[in-house]
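The block that comes next holds chain A.
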Amino acid sequence: MFDALGLIFAAAGVALFVAGTAGLLRFPDLYTRLHALTKADTLGLGLVCVGAALHWGDPLIALKLGLIWLLVMASSTVLAHLIARAARRDGVRPWEAE
Partner candidate 1 sequence: MTLSLLYASAGVLLFCLGLFALAVRPHLLHKILALNVAGAGAFLVYLGLAYRGGGAAADPAPQAMVLTGIVVAVSTTALALALALRLGRATGRMELPDGSADR
Partner candidate 2 sequence: MNPGDWLAHWWPGLLLGPALLGGALAFVWPRLGFALGQGVALLNALAAVLLVWRVAVGGPLAHAAGGWPAPLGIGLRLDGLAVLMVLAAALVAWAGALNARSYFRAHGQAPEGFWPLWLFLMAALNGLFISADLFNLYVMLELTGLAAVGLVVLGGGTDSLAAALRYLLVGLGGSLCYLLGVGLMYGAYGTVDLPLLASQASGPALGAALALMTAGLFFKAGIFPFHFWLPPAHGGAPAPVSAMLSALVVEAAFYLLMRLWLELAPLSLAELALPVSGVLGSAAVVWGAVNALRAERLKLMIAYSTVSQLGYLFLALPLMPLAGAAIWSGAALLVLSHALAKGALFLGAGTVLNVVGHDRIRGLNGLAQRLPLTVAVFVLAAVSLIGLPPSGGFLAKWLLLNGAIAQGQWWAVAVLLVGSVLAGAYMFRVLGRCFTYGHTGGREPGVALAAQWPAFGLAAAAVALGLAGSWVGALALAGSPFEGDALLGVAP
Partner candidate 3 sequence: MTASALDFVLAGGLVALGAVLLFSHDLFRSLVLFVVYGLLMAVVWVRLGAPDLALAEAAVGAGVTGALMLAAWHRLPAAGRRAEGVVSGPWALLSGVALAGVAAALIGVLAGLDAQREGGLQQQVLARLPESGVESPVTAVLLNFRGYDTFLELGVLLLAALLVRLGGGADFGLGAKSSSVLRGLADWLAPLLVLTAGYLLWRGGHAPGGAFQAGALLAGAGILLALVYPPGADGRPAGGPRAFARWTQGLRLRGLLSAGFLVFLGVALALLVGGNLLQYPAGWAGALILLIEAAAALSIGAALLVLFMGVAGGREAGAP
């Protein structure tokens, strides 16, 4: 039961990663790509972590997975901010639809 549920969560997470990667490759400028990337990192990884926690069914492992998720979220958020800030300083203009 937990296994099947875990699989569903993990699959959803992987799907988000795929979507994020597609966005990274297809989106027109730095800011939109950053947007795609961070979504995948935060929500996708969170789903994979939940899936893994369900799969193992051990609260200690779940705690560790939660910590991993928090750390990745914190660092990817800050990194996205830093990259966007540096890009704005360097004068990279956001894309506008023609």
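Note that in this section a contact is a pair of C-beta atoms (placed from the backbone, for glycine too) under 8 Å apart; a residue touches a chain by one contact, two chains touch by 3 or more; residues count from 1.
How were these picked? Simply put, all candidates are chains of the complex that A comes from, given by their letters.
All of these numbers come straight from a predicted model, not from anything done at the bench.
For chain A in this complex, which listed candidate touches it: 1, 2 or 3?
3
Along chain A, where are the residues that touch candidate 3 in the complex?
71, 74-75, 78, 81-82, 85-86, 89
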